[in-house]
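What you see is the complex with one protein chain gone and the rest in place.
Moving on, here comes subunit A:
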Amino acid sequence: MSNGRFILFACLVGVALVAASMFVTNEYYVFAAYFVLQYVVLATAWNILGGYVGYVNFGTTAFLAIGLYSAAALNKWLDLPIPALIPIAGVLCGAVGLVMGYLTIRLRGVYFTIATLALSVVVQTFITNWDYVGGSRGLYVMRPSEVPVFGSYVAYLFFLMTVLAVAAVVTARAIERSTFGFGLAAIRDDETAAAASGVPVLRLKLVAAAISGGLMGMAGAPLPFYLTYVEPTSSFSLAYTVNSVAMPLVGGTTSWIGPVIGAVLLGTMQQAMTVLISSSVNLLVVGLLLVIFVIAAPNGILGLIRSKGGKKPDPETNPLAAMLVTEKRSSQ
């Protein structure tokens, strides 16, 4: 399918989702579907750096929270609407991704991962001490109860998140099939060999980090309006980081569809479990699934499907496994 046709297809899926949300009478389902779509964006964004380039980023919360708090602060200050806040958050987080990349991306394997984890801690400390957005007390975000066309505000937020999800998936798929995407795959497989083949390694990694961070930030911009109350502890919840790593791994990291499968599957499961059992069980299940998949199906669901066709799954295309391989190589 060409990029043009895929965009059309993705838009049709988006329109169908939004149309369906209009007919749903119980608003909880729209609320839950927003949660799942938000993870489609986060998992897809994570995969651009984690899956395509093999740099495991544990800083999803940092990017999401920067998007979230920049939207909350700009809304409080200038009363900007969400469609204006999303691109601002995207540009801001893209810049943060670029800077983080520039400072840390020369580190390989686990060292890069630890550096991204540190970013979350730094940003959380900063937000907790930023009085304008409430510091550790938190901040209430007022939203109008009705919006034109969409009726309920939740339906409006769902529409925005659908647009973001479509944009993220279209971007990821376009990257995968581009010269840029081949360059990223070469870097993932072997940076030194990629450089010897003319690939500008550092530049490509930085662009990937900026796109990945920007998309995460955009996913965060509508979040204060969804939650109506933001405070640092839950905004920096480990769940965002764990989920955005687990979803691509469970779905499969080498293709755009992997994170989508993972996000829909795990996201839906978590929502169901939160309602049916308890909100603390859902992370446990994610953890268990992650362990099972890393051991039994290192290429995720995509790998399982492909291996049926007689092709052996290649554990090296999995970023966690690739990380271990890199360690082995550098110690040679």
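Keep this in mind: a contact is a pair of C-beta atoms (placed from the backbone, for glycine too) under 8 Å apart; a residue touches a chain by one contact, two chains touch by 3 or more; residues count from 1.
Definition applied: contacts and distances are computed from a predicted model.
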Legend entry - Omitted chain (choose from "SigE family RNA polymerase sigma factor", "Pyruvate dehydrogenase", "Molybdopterin-dependent oxidoreductase" or "ABC transporter ATP-binding protein") - UniProt protein name: "ABC transporter ATP-binding protein"
Legend entry - Selected from A:Phe6, A:Tyr102 or A:Phe182 as touching the chain missing from the view: A:Phe182
Inset, instruction - Out of A:Val199, A:Ala219 or A:Val245, point to the residue that touches the absent chain in the complete complex. - result: A:Val199
Inset, instruction - Write the list of subunit A residues that the hidden chain touches. - result: 179, 182-183, 185-186, 188-190, 192-202, 254, 312, 314, 316-317, 332
